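What follows is one structure encoded as structure tokens, with my remarks underneath.
Chains shown are a subset, placed as in the full complex.
Going in written order, the chains are labelled A, B and C, and every chain counts its residues from 1.
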Amino acid sequence: MNIWDNKAEDVRITYIGGGSRGWAWNLMSDLAMEDQMSGVVTLYDIDLEAAKKNVVIGNEYQKISKSQGFTYRACTDLREALVGADFVVISILPGSFDEMESDVHCPEKYGIYQSVGDTTGPGGIFRALRTLPMYVEIAEAIRDVAPKAWVINYTNPMAACVRILYEVFPEVKAFGCCHEVFGTQDLLARLAEKEFGVEKIRRSEIKVNVQGLNHFTWLSEAAYEGQDLFPLYEKAAEQYKDGIELDAGKNWMNNHFASANCVKFDLFRRYGVIAAAGDRHLAEFCPGWYLKTPETAHSYKFALTPVSWRKEKLNELLETSRRRVSGEEPVKIQPSGEEGVKQMKAILGLGDFVTNVNMPNKGQISNVENGVVVETNAVFSKNSVKPVFSGEMDKHVLNLTQPHIYSQNAVIQSCLTGKLKPAFLAFIHDPQVNLSIEDAGKLFGEMVENTKDYLKGYDLNW
Amino acid sequence: MNIWDNKAEDVRITYIGGGSRGWAWNLMSDLAMEDQMSGVVTLYDIDLEAAKKNVVIGNEYQKISKSQGFTYRACTDLREALVGADFVVISILPGSFDEMESDVHCPEKYGIYQSVGDTTGPGGIFRALRTLPMYVEIAEAIRDVAPKAWVINYTNPMAACVRILYEVFPEVKAFGCCHEVFGTQDLLARLAEKEFGVEKIRRSEIKVNVQGLNHFTWLSEAAYEGQDLFPLYEKAAEQYKDGIELDAGKNWMNNHFASANCVKFDLFRRYGVIAAAGDRHLAEFCPGWYLKTPETAHSYKFALTPVSWRKEKLNELLETSRRRVSGEEPVKIQPSGEEGVKQMKAILGLGDFVTNVNMPNKGQISNVENGVVVETNAVFSKNSVKPVFSGEMDKHVLNLTQPHIYSQNAVIQSCLTGKLKPAFLAFIHDPQVNLSIEDAGKLFGEMVENTKDYLKGYDLNW
Amino acid sequence: MNIWDNKAEDVRITYIGGGSRGWAWNLMSDLAMEDQMSGVVTLYDIDLEAAKKNVVIGNEYQKISKSQGFTYRACTDLREALVGADFVVISILPGSFDEMESDVHCPEKYGIYQSVGDTTGPGGIFRALRTLPMYVEIAEAIRDVAPKAWVINYTNPMAACVRILYEVFPEVKAFGCCHEVFGTQDLLARLAEKEFGVEKIRRSEIKVNVQGLNHFTWLSEAAYEGQDLFPLYEKAAEQYKDGIELDAGKNWMNNHFASANCVKFDLFRRYGVIAAAGDRHLAEFCPGWYLKTPETAHSYKFALTPVSWRKEKLNELLETSRRRVSGEEPVKIQPSGEEGVKQMKAILGLGDFVTNVNMPNKGQISNVENGVVVETNAVFSKNSVKPVFSGEMDKHVLNLTQPHIYSQNAVIQSCLTGKLKPAFLAFIHDPQVNLSIEDAGKLFGEMVENTKDYLKGYDLNW
């Protein structure tokens, strides 16, 4: 990679999970708009065919790009794919949607309803158990082949994935990215527009202090042009008890997942701090407050996302992929709303900026133990991503967060030791799992059984 | 008070709640056996008649005492009762059993079952709300009238009661006593007898390291004659999955409340640390593990104690009282198994010893925040009660304990500010309360309504 | 104050110590170059004549300014001067140079040599004792009259001055500015130019992680264009054992005070961390290493600054003032190298940036106790100055720093209580003061006597 005249040439990006249809296409679109970077994107996927199809699609994007700076190639060998990488992007699906069906729907038999099931609670714990061993392999490969590459993670459970990279290779330069905070910045921007009579406030103009675990992130401060937005938000939280719906987001991933922010406002009324993730995620970190039954969720105006819907959606994407590869449907360049490319450019030295990321705590949240992967702002600059000091978390919110810190520690320990006991303790400590110990054991056992094809590294006698 | 020839004369004991029929009679019996102390016991009670009856009974005990060292008197004015006190014993019932009926049984409508309901969970929180304002008054009186007296608390919720004394009067010399740990020492003694073929091991010979919150106390070490008892206990926990029943305790308070230690053993199998309170108490600190339904409790071989039983029991005691006062039934001296008198003697300089007490954390548990009232061992010596350093709590157990530390902080804050909001947050953070936020609000509101006669200092708009 | 079209109008700056000839003229010059800000500068000084002369000079600067945006006025009443202030700049001399003569030279009789004597050691402690009561008065006035103003401190001892503002008025929006770190960035820039063959690297291009106490600040990281500069610096520290002299700085305050960086390099060879203040300051924080005798200092190629020189210098400045006021000597606009104006603009919303400031620790240095005023980077943005998380200080360097943290706490306590004992303890704990306790007492007593006109608030019986 060379930096020249404020341009970065020959940038090498390795995409692990390069056959994916969501995040990968987002990146392709964003790269096609980019004229300060050029180079090669290597798509690695265990599904080589999918990666190859994406090579075709990626090259289609480049054809209609003005700058035409990137070429795409597929690779079947992880370590080979990493050679020379400046950036490694990871976005994989651990297991198939069948396993996710177990994660999300198996607990329903025991009265546990999950709106997403990929981060915390029974679903999140099992997804972590499946994913982490793959990440151990990836971390070892990065350590051996591309130790100086910057690693950007998109896979959930975000925090545990980033954490295991550091556990295996402490010198890794990794961080995790998530757009959930953006949605709350958008909400604040809309409220500020109304309040101040300003036309179009961009989300990046909403300055926030971010603290928490991914998908359970909180804003202890928010300002527009130096003006505190908390009074505004407080007013909204009182006014919109029945929720407020923003115009549908521009990102496919959020589009079907809209909420009316009822959970966010309810949490604010209790804690006086702004919860900064989608309501579907927030609800899963709490006890049964918003998810006791599907009706409870309904009354808070957010949906439980069934895995069957994900399967349908996947079929649609596969069809889109087929048509794009065959040329039936042309690709279309549009901004994804993600920040990956902007982050890469900052790391390459093409402009500093501040955004929220997931990295191990070194004190950026001063009342959370060190080592836990937390979400705060960070300053991106040349070859540097440094967390911004965010102070102490609100003690009430921290108390809500404790079981999830515990859970992160536990799944990491399960992965590193191959024992399921730590994960089971996290399972029964999780506020969503309020079962008799006997039922908890049964449910855990069923979920192990359902997903055992992806739990091969573990001693299944927990 | 004078110390002379290894005897303490003119010791002044003020008993707040001096009309009580349980703890007060215990103390009378123990004092009647005592020949190293003499003096005056002042019984203060808002129910003056009850206190007067106990004066009669106390004097009956002295009549059959060999040493006849104590006289009893009743007093209707708190501050007058405290004048000259060397020791203040507090054992009161906050409200009547009608309020306790609300504490214990009102949550059952929402599927929350409590086996005791006086320490944590909905019942414990409301009991704290009722009790703490009374303790504020007591603490102020001690501060003004008897600031150098040693204060021994027996009232539940133990930890919050001791805590508020220190909040109001930081120089108070107070600690809280509880016999729950003794039961676990007894269990260990029985197991050690079997294992080592020794005849009669006294509970005081079982040396333990105590850590936790009252009624959720844990032993990180246990030894008999220098020998580690953990392997023994581990074996028992495996062997007696269906529980083990010791011969009925000697203390009336525990007698009807026996359990088969199933919860204790189950917790040990999970955490490898010995839970050191009765199963009925332990179960309430956990999520629904042992209390999801009455049947769950039954399967773990412990009972839910209905308040109706307490009411009956009270009537029996009232009848006993009547008969004792009238002389129909003579009093009988027998050791109570409590340590109050032994503790007083140690503080008077008549023999050092070590036992478990509840005091504000100053580092005796190194990973719990300072100020929280915790239970650990303490060294009792002349005019001194010093907590013993107990190290860090097991991190898994600490995670279970966190919501209860939070709850202690919250009820204290509610009491000091007169606002119910902190208590409500503790309520919805409590692992027993896993309701939709709407139901949680309804239940809390009902419990406020039911007990509002005793919540006069609070703003009831939470 | 109004923000309009990326310009700030009617900005109100109150300058406490507005009769000064150094910092005040710097600010006038910088403001004269400024076309994004306009408003009024109120010069407050206990020496009204000096302030009035500076009004004349300030207006001279404006006459030759292109934008002519500022007007100057003098004010004799502190509280009146603060009315409506957006910014308060404080730069005062506590006492006269006669007191400073005692600070610096009185200890020499006891073998204690100070190269500056305004920050730490005997001189720094006494300067703090004199200054802090004035700051109490200033803080109270700001609290009452201009609580929302941003307060920029330039007075030494920097850390204690900023600290006392927060002690008196915890909501104050104050920070302290110091250019010492800039010099080390310049040194790094020069070394980088040589190494990389780049022509002109600006100090702002040298990115550093700042940690420490003012004048004893350290860089744990330094980079140019993302490249680590530590290997470079290590090489220089080995190569230039006899020092390296940069071309004379552009700032009058540093010009006569140059060093050859021998102390800086020596410290680096020991600790592997870059000390980031002038050698004259650094030496005073250490035991006798570089200041055991004047010859020791000489061998490290830095000078002890005699107060007689300061007096001469003052006379020159008074003469310059006279000539400027009389019109004999025209004022000349040139950049001061200070960042005050840039900081104001960022706070007004005219462009974010990061620089080093002195603010109370809230965790930005994670192994220094909270509340101590420390120097780290901070992000300046609209109505916001937020310290950047800097991690832990090197444990060796922290050990060197401990007595100075202690000393900061002590002088604050002396000021707040009016007792000299804390200051005396700090005095005898200071590594420069290695005397018999008897001599230490004598010296302290002499220094009290010498400066007692400025110690009126203290009980002089320590």
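Quick notes on this one:
Going forward, a contact is a pair of C-beta atoms (placed from the backbone, for glycine too) under 8 Å apart; a residue touches a chain by one contact, two chains touch by 3 or more.
If you're wondering where the values come from, they're calculated on a predicted model, not measured in any experiment.
Of the identical chains in this model, 3 are shown in place, and the full complex in the file is built from 4 copies.
Definition applied: only the chains that are shown with their structure count from here on.
Contact topology of the protein chains: linear, an open path with no closing contact.
Between chain A and chain C the centroid-to-centroid distance comes to 44 Å (mean Cα coordinates, whole Å). Per-chain Cα centroids separate chain A from chain B by 47 Å.
None of the residues of chain A touches two or more other chains.
Remark: chain A residues 266, 270, 287-290, 292-293, 296, 299, 395-396, 399-400, 402-403, 406, 425, 428-429, 431, 433-440 touch chain B in the complex. Chain C meets chain A in the complex at residues 207, 209, 223, 225-227, 349, 354, 362-364, 366, 379, 381-384, 386-392.
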